[in-house]
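This is the structure I have questions about; it appears just below.
With one protein chain removed, the remaining protein chains of the complex are shown where they sit.
Per-chain numbering from 1; labels A, B and C assigned in written order.
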């Protein structure tokens, strides 16, 4: 089994044992990712990046991934595939020549 | 190479070709995930879950994953490992008997 | 004194008594609003709107307002003025004839 599939299967097992599929519609899953990423961001609030605590980042980032994988599963997205596709699109929006060393958004390049 | 490692390598290649590592400190990566997940959430705004457009969800979710993987890479987190660890912790916070069919948060169970 | 100015003065007094101005740069204030709005959103997660607890919504929304007012203060924005200006702009993007009863985003109208 592919690694991302293994992750998803572990998440589904946890969810199904608790009969939580009923709550996991795509809209609430998108909300859940938002909530978790807010908790992740809080770890950096009023701080320099290096002051944030790695152990907590690990936990909050894991929550972000968990709900992101569950949302991907809802639509049968292959995570590797969609990320590689997006990289390809972004390569067109951000040609190396124009964007090298430059964080300007593509619509302002 | 493991699948999550392949995803990360593709992201790093894209980033390094553009010399963007200088912008990718963990705090801004956490902000980036937040920004992308806001765009994902917008697809569901004022709508029922099934009305959101799958093609756009795919793109925005890919962006969320991209920055989440890049943040994981900053700390050398193994994505599968941290998600499985979190599932284990959550299994303690949400014992099946208490939480079956019940979306109540653990601290209110 | 205008009401929004009174709110801001109360917030500044609280902040300055704790010598927290040093942390309140605009970027971290924007992060703070995000963190608080994530906590607000969590109150609705896996729920219908009417199931969320009003008392908690009051608290989390107050936090959102607090940091939003503090950010406005950083730039000397008059809150009433900027909201009225935005309504005016939105009235152009969303002419009544086209958008009545229709939640479609302006760029798709």
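The rule is short, and it goes like this: contacts are C-beta pairs under 8 Å (C-beta built on N, C-alpha and C of every residue); 3 or more make two chains touch, one makes a residue touch a chain.
Just so it is clear, the model here is predicted, and its values are computed rather than measured.
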Sole residue of B:10, B:35 or B:87 that reaches the chain not shown, by the stated touch rule: B:35
In chain C, positions touching the absent partner: 2-4, 6-7, 10-11, 14, 17-20, 22-23, 25-28, 30-31, 33-34, 37-38, 40-41, 43-44, 47-50, 52, 54, 57-59, 61-66, 68-69, 71-72, 75, 77, 79-80, 82-87, 89-91, 94, 96, 99-103
Chain A, residues in touch with the chain not shown (by the definition above): 31, 34, 45-47, 103
Residues in chain B touching the chain absent from view: 23, 28, 31-32, 34-35, 37-39, 41-42, 44-46
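Assume only the chains that are shown with their structure count from here on.
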Self-contact between copies chain A and chain B, residue sets same or different by half: same
Rotation in the CA alignment of chain A with chain C, degrees, nearest 5: 180
Geometric centre distance via CA averages, chain C-chain A, whole Å: 25
Separation of chain A from chain B, taking each centre as the mean of its C-alpha atoms, in whole Å: 2
Multi-chain contact residues (two or more partners), chain B: 31, 34, 47, 103
